[in-house]
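One structure, as structure tokens, below. Some questions next.
Here's a slice of the assembly, chains where they normally sit.
Note that the chains are named A and B in the order they appear, and that numbering of residues resets to 1 at the start of each chain.
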Amino acid sequence: MTKQIRVAVAGASGRMGREVVKMVIDEADFELAAASARSTGPVDAGTFVGKPVSGVTFSSTLEEALDSGPVDVVVDFSVPQVVYDHAVAAITRGVRPVIGATGLSPEQIEELDRLCKERGIGGLIAPNFSIGAILMMQFAAQASKYFPHLEIIEYHGDQKLDAPSGTSIKTAELISQVRGELRQGNPDEEETIEGSRGGYYNGFRIHSVRLPGVFAQQEVVFGAFGQSLKIRHDSYDRAGYMPGVAVAVRKVMTYEGMIYGFEHIMD
Amino acid sequence: MTKQIRVAVAGASGRMGREVVKMVIDEADFELAAASARSTGPVDAGTFVGKPVSGVTFSSTLEEALDSGPVDVVVDFSVPQVVYDHAVAAITRGVRPVIGATGLSPEQIEELDRLCKERGIGGLIAPNFSIGAILMMQFAAQASKYFPHLEIIEYHGDQKLDAPSGTSIKTAELISQVRGELRQGNPDEEETIEGSRGGYYNGFRIHSVRLPGVFAQQEVVFGAFGQSLKIRHDSYDRAGYMPGVAVAVRKVMTYEGMIYGFEHIMD
């Protein structure tokens, strides 16, 4: 029998945390080892997410959770402000962090990498665990070598505060690295309704659609004489990220140092 | 045998004019009766468009063309500045005008209506002869009664000067007539890249994509809890307007007065 990976979940009562708890319970090669949740009190993690009793009671801090027994990996989708301290606490205890967050500084990432190597363990920081979204970004960047004329259209729920989305900006960055200089469109173009041509990024445009009922969708459209190419990713559900998190938990057991970006652990 | 409709074509050497000449030659119940083209010289209209010799030689003015023999209907896709004079010249001669143009004033349309009725003939002015585009607009307006959250995304060639497109503005107007007041989106929304949320029209947004290889496309997307509805029209070719022009030529023989808008002669 393969040894099971003992997984702790930080922020387990949050929207992502709950999905992680469910996934850890469901995956045969994972064992839920500990879970932290600031304000729920000491309830059972399984019951809390609508699963059978798990035997793991929420601790009020991550440190407490990690000290409650042996842990191999901690999955952390907490708010950016606490993620760094969580990661230090984990690595210090020999626990591999799998972190879903943006906003860590390069210096912080470097320091976490140093700490990981010191302890001889792996770690992962990823702004995005969606395999589909990552493929979309990679394909879009690759296509832009041959089809430099493109626009990005992204769709999110109508209560989202910021536009354009983080994923669309990341996509635009990846495209810009390979596409070369090109300012698309007619230089004499005029907007009779301001903003209709979308947001300008490095020669091309990003359009942000906000509608109720949408979770997260993005389409990159390439146009050339006589043809068009479209790459579209639709996310319907937070749970769609979990297969990526599961891959990360397994992978982080196999290397040393902190890796940034899920794409670097895909085969 | 049904009597054939004798059709004259104004501006027959222009991009739309050429398509009209081809269509008139191809339709069994139409007869090419006359054609005008300012600067081609007296060449044969059929040969000019890559068809067999038609026996109709280009006149340099529309008046000359209309006086060259009996004509039932004249199709005119000339520039807006000359369209009104063309229409007066036609109606005066008892010829029904089918006009593809925007920009006529309400007073001009009223006067043409008066002239048509005086002569007991019909006429049509239509900014759009695309049956598919008109259905898209009608369906979008109807859907907005039930799904008030929507955005419009329109695609045109990358050399188009104005944004958003005339069709998208027309669609937005039709929607606004039935949708009621609603300002979509989060009131605290912020654009980190200016313009990314598109052009604001009466509570919703219009996005204009410009890419090479695109002729004219538009999608209206409706979002609601748990579902979305999309209505999309793609135009690949100027020739796609011709079935609508043919319908108009036949219809204009059957009524009196000037009608504005192709949708009003659809069954």
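Points worth noting:
Operating definition for what follows: a residue touches a chain if its C-beta (ideal position, glycine included) is under 8 Å from a C-beta of that chain, and two chains touch if they have at least 3 such contacts.
Note that the structure is a prediction, hence the values are computed from the model and not measured.
Complete-complex copy count for the single protein sequence, taken from this structure file and not limited to the 2 chains in place, is 4.
Assume only the chains that are shown with their structure count from here on.
A rotation of 180° superposes the C-alpha trace of subunit A on that of subunit B, rounded to the nearest 5.
Each chain gets a centre from the mean of its Cα atoms; for subunit A and subunit B, those two points are 48 Å apart.
For subunit B in complex with subunit A, the touching residues are 149-151, 153, 155, 158-164, 169, 184-186, 188-201, 205-214, 221-228.
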